[in-house]
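There's a structure below that I have some questions on.
Certain chains of the assembly are absent from this excerpt, and the rest are unmoved.
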Amino acid sequence: MEFTVKQIATLLGGEVAGNDSLAITKLAKIEEGQPGDISFLSNLKYEPHLYTTQASAVIVDRSFQPKKPVSSALIFVENSYSAFTRLLEEYHKQLSYARVGVEQPSFVGEGSQFGEQIYRGAFSYVGRNCKVGRNVKIYGHAYIGNNVSIGDNTIVHAGVRILDNCIIGQHCVIHPNAVIGSEGFGFAPQPDGTYKTIPQLGNVILEDYVNVGASTTIDCATMGSTIIRQGVKLDNLIQIAHNVEIGRNTVIAAQTGISGSTKIGENCVIAGQVGFSGHLSIANGTKVGAQSGVGKNVTEEGTAINSSPAFGLKESMRSLAIFRRLPDLERRVFDLEKKTEK
Amino acid sequence: MEFTVKQIATLLGGEVAGNDSLAITKLAKIEEGQPGDISFLSNLKYEPHLYTTQASAVIVDRSFQPKKPVSSALIFVENSYSAFTRLLEEYHKQLSYARVGVEQPSFVGEGSQFGEQIYRGAFSYVGRNCKVGRNVKIYGHAYIGNNVSIGDNTIVHAGVRILDNCIIGQHCVIHPNAVIGSEGFGFAPQPDGTYKTIPQLGNVILEDYVNVGASTTIDCATMGSTIIRQGVKLDNLIQIAHNVEIGRNTVIAAQTGISGSTKIGENCVIAGQVGFSGHLSIANGTKVGAQSGVGKNVTEEGTAINSSPAFGLKESMRSLAIFRRLPDLERRVFDLEKKTEK
């Protein structure tokens, strides 16, 4: 990116105070701004940095009045935070749209079809009979099995594995080394103590606008589908077992694990390192605290739970507070015993 | 797959009631059955679905008598669940045996040898002096280092890394992006606060019939071998440190971690997100609850433990129940104090 301050002000519908011909090449935090950078000031906690930053330009709210001289050019806009976010998006779009075309060597099996404006990186692998939409990016080392379909505008990063028969929606982003459609963990115990593998014949369906974090694993269903609904955002290193279903717009933080056949509702917010037992049903809007262990159904919408095993958030906070004072509580019981002995 | 109902009945040694000429192309759950599907009824909880399913055929127990009219063809067999599992296996075998031959480009170093009926996918890498048995499948993007041996009928999925000198048994399945034989985490603290890497020269041995889940990591031994015994089943995202040994037919669920030099016995069942300290010895048949933290040896066979730090399952359930009522317990102590003050 290389724009003048004036060009950026025009893009954002703002007015400039200061030198509007300076060249801007990068975005930066106000406290780290260097010549050539543009930054923003929204939270007034950061105002002192405005008077010392070396950024060439700073975006500020129209209502803002500097209390000291400022060496940067100022761009006044309605909402400085939104304006900066818009700039971030434009910048990002420029970067990410840069990759188009097909690098060689890359592999495509018989019968696979691609839409327009495809990027396929070197060493990417697409199996047989796949349908890949338009403006899809398949980075180097991505592996896509047979009979997979991928919707328009989806990004499949380096090292992602999408196994046979999976269905990926539009506008999804699948981060590096995520695994989608691996065989579920199904074994039938035999009388001699060994285990026999139960064939896993289902697939994984990702609806539109799903985000799958780096090295997250989503197993295919034994039969039918493991389903991740529209707008679900999954962080890194999450485990999702066979036949799980996750409702729309649910957000799950890193290293959480969900056991087989559990259904998570819509608009849930699940923190990191949480574990769910299998065959549970979790109501819409459930909030789960970090490192919780969820072993029971949640039936009421909007419930907040915590701890391992998980129960009501408020109740758990009380129990945890007393847990820290247990030595004191025990001493009090001891004192009472001594007192009543007499 | 495309068979008639009659052909399937013959395969399973069953008798048909209804139209035995219908074509079957897919397996499905009874509640999701569509025309062309075959399903089964074993648990009578699902019997109501028998009268509404659209599946073309349903496998039932010979002893079963329908209470209402059924539109699907019925195949009567000794044990409907076993029969269906057999069908699943046949179906799966057909699918997975489809991949044979060598796709290009693929890489093989000097001195490596392969048995018959090999599949090597595009962009697979096999280093020098490897010995690969017959009917082994090495998918695209799998990496196999130098001096690795792989037994007959083993499947190495896309993105698996098997590092130098590892020994993989027969009939193993290694799921996508698993890492076997990475250097263990060994560092010697130096007087200046830095750490010096301790070279890790050992390897990993997987005996026969071992399952390694997606993105699971198994470090090589410092010297000697990290050993996963016959029939062990490991789920996804598990960490196994250097010099660990896991006994035959032990099953470990996702996201569990085992620290260096710990020995786990045979036929153990270990739930998800469990952590084991290093240098432990865990008896045969030990059962460990989800999210437990095991910090001590388990010496008695068949022990069930739970919680973090882990102790007896029953005892831990009692303590956890009281944990939830701690505010109540504290109030009772407070009441006693007030009472005895008087």
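Per-chain residue numbering starts at 1, and chain names A and B are given in the order in which the chains are listed.
To be clear about the criterion, a residue touches a chain if its C-beta (ideal position, glycine included) is under 8 Å from a C-beta of that chain, and two chains touch if they have at least 3 such contacts.
Predicted model, so just to flag it, every value in this text is computed and none were measured.
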Check: How many copies of the chain make up the whole complex, given that 2 are shown?
Finding: 3
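By our rule, only the chains that are shown with their structure count from here on.
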Note to self: What's the distance between the Cα centroids of chain A and chain B, rounded to whole Å?
What the structure shows: 26
Checklist line | Residues on chain B engaged by chain A in the complex (per definition of touch) | finding: 27-29, 32, 85, 88-89, 91-92, 95, 103, 105, 121-123, 139-141, 157-159, 173, 175-177, 209, 211, 213-215, 231, 233, 235-237, 248-249, 251, 253-255, 266-267, 272-273, 290-291, 308, 320, 323-327, 329-330, 333, 336-337, 340
Note to self: Applying the document's contact rule, which stretches of chain A touch chain B when the two form their complex?
What the structure shows: 105, 107, 123, 125, 141, 143, 145, 159, 161, 163-164, 177, 179, 182-183, 185, 187-188, 193-195, 197-201, 215, 217, 219, 223-224, 237, 239, 241, 255, 257, 259, 273, 275, 277, 291, 293, 295, 308-309, 311, 315, 318-319, 322-323, 329, 332-333, 336, 339-340
